[in-house]
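Heads up, one of the protein chains got dropped from this complex, but the rest are sitting where they should.
So, subunit A:
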Amino acid sequence: MNQPILTRDLYVPAIDAWIDPGTPKKRAIITHGHADHARSGHGAVLATPETIAIMKTRYGEDCAGRFEALRFGEALRIGEALVSLHPAGHILGSAQVRIEVEGQRALVTGDYKRLPDRTAEAYEPVECDLLVTEATFGLPVFQHPKPQDEIARLLKSVADQPGRCHLVGCYALGKAQRVIALLRDAGWDQPIYLHGAMIRLCELYEELGVSLGELIPATGMPKAAMAGQIVIAPPSAIRDVWSRRFPDPVVCQASGWMSIKQRARQALVELPLVISDHCDWGELNQSIMESGAGTVWVTHGREDALVYWCKKQGLEAEPLTLPGLDDDGGEGGE
């Protein structure tokens, strides 16, 4: 084989396409709808139908020249290459991209998680020769607790402090819907109040078959009525002027970073909820081993530790530095 199956900037020569490119390209394969993976302005986009729906909702119908939907489990032959998408479990529609050329198999995970989540298609392990994995939580200090236990802590805090309003900081795409679903599954049947930035995407999830219960815009509610209630808002809003409309708010944040108390303190979070949409350290290790890959490229996060670990397992491994990604960015950049 003269040309590699995949280059280090996630370009696939056999089909002349980029995976999650940071700048507009002629052809792009998009793993999922978060802004650091899905951008507007590509000539053609190949993605799951759900991801395409999310991109159109966020960026408009004409955010790419044309869209091609590929369902999970279907394979698309383009010249020498076979392309397929497999559930990544990260958010609704999120996919791992599998490319096969002349018997060589590469897999780009995008962002992924393995814990069950009814707002995203369940993660599916895929075998490959070259694995490109994210490492958002690629340090052994990240051992995510059960999300149900974290939601129980939130509900206990709500019950213990009936005069206060709980503001839960969540990214608008994925995290918000997952937290709402977890609350519903834990038996919280009161209306859940939403910051304006959440509304469109929650509606889209409902349209795509994810039931979220009664949701009400938080803006415009009388202050006193919000005591004992739960509001979902973007992290930037929960400590902003916007939050002053609620009675004595308890600032909560749902994120994998919240396991580090010093981080929670810096962010002035009073109730950290360790709910992550990424694999923790153990799950990253497990996924790498299960893939059977002999070569691992590590990106998006704390690459050093995961590369070191892979080498200790006897695997070839190197970090990828993809342009436009800060080493300490938010969860999934979202």
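Rule of thumb we're sticking to: a contact is a pair of C-beta atoms (placed from the backbone, for glycine too) under 8 Å apart; a residue touches a chain by one contact, two chains touch by 3 or more; residues count from 1.
Here is the rule we go by: contacts and distances are computed from a predicted model.
Participant: Quick one: the chain not pictured, UniProt calls it what, "DNA ligase (ATP)", "Sulfurtransferase", "Cell division protein FtsA" or "Multiple sugar transport system permease protein"?
Facilitator: "DNA ligase (ATP)"
Participant: Among A:92, A:131, A:165 or A:271, single out the residue that touches the unshown chain.
Facilitator: Selected residue, touching the omitted chain: A:271.
Participant: Taking the full complex into account, what residues of subunit A touch the chain not shown?
Facilitator: Touching the chain left out of view, subunit A contributes residues 139-143, 145, 259-266, 268-272, 302, 304-305, 308-309, 312, 326-328.
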